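Written below as C-alpha cells is the structure these notes are about.
Certain chains of the assembly are absent from this excerpt, and the rest are unmoved.
Labels run A and B following the written order; every chain starts at residue 1.
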C-alpha cells in the first residue's frame, strides 16, 4: 500500500491548483511511509526557503504522525515537547503546512507546503491531501 | 530566462518515459541556474540512495557547468581535479547522470538521474535534457 508516484503527482497538482487560486507560489513535497521524498515541485516565484521547509514539514508530519500545526503549541517554551525542534539536525518544523497522508486509517506518507503565511500553507497542504484521500 | 516548473515537469516526464522503457526505476531531479531544486520525482521501486544522488548530480552539473560523466575522469587519482569529490560536504558526485540544461548556449539549470547503472543513468538524464533543448 505504498504511495505511488502517480498518486504523489496528483497530490502535488491539487495543492498547486489551490496555491494558484490563492496566489501563493509554493513548494510542495510528498514523502512516503519511510519519510523519504517521493516528489517535490517548486512553483515559479516560490521562495527558496520553501524548498527545505516544505520537505521538512512533510518529514516532520510523517515522523510524528501528526500535522505540523499540532506541534506548534506543544513545542513552545514551557510546553511538553519544547526542544523537539532542535533535534534531527534541523529537519523538524513546528508550524503548520505539514499534513499526514492516510489510507484506511493507516499512515502512508505526508505532504508539506511552504511559500505563504502559515495559514496559507495549511490551506494548500490540506487541498493537496484531499486529492489523496478522495482517491 | 529561468526554467519554469512546467518545463521542469516536461524534463522529468521525458526522463521517466525513457527510464520505464529500459526498466530502470529512477529518481530524477531538476535544479535551476542557482543550483536550487525545481522538481524531483522518485519513480516507484527506485532506490532510496537515488534521492540524494540524483539531486547532487544535478547540483554538481550546474555548479561545474559540465556533465558529471566528464568529471569522472578528471577526479581519478593522479588526474587534475582529484579531491574535488571531498569538497562541498558531500554534494559533489563524480560519475555520470548529471547533465546541464542550456538555453541558447546559456546554463539555465541541470538534470540528475540515479537508480540504475551509471550508463543507464546517463541514458535517462540525456533523454530528460533532450526534452528541454527541443523546447
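What we mean here is this: a residue touches a chain if its C-beta (ideal position, glycine included) is under 8 Å from a C-beta of that chain, and two chains touch if they have at least 3 such contacts.
Because the structure is predicted, anything quoted here is derived from the model rather than measured.
A.B. asks: Given 2 placed copies of the single sequence, give me the total number of copies for the whole complex.
C.D. replies: 4
Note that only the chains that are shown with their structure count from here on.
A.B. asks: Taking each chain's centre as the mean of its CA atoms, how far is chain A from chain B in angstrom?
C.D. replies: 25
A.B. asks: Looking at the complex, which residues from chain A come into contact with chain B?
C.D. replies: Listed in rising order, the residues are 2, 4-5, 8-9, 34, 36-44, 48, 51.
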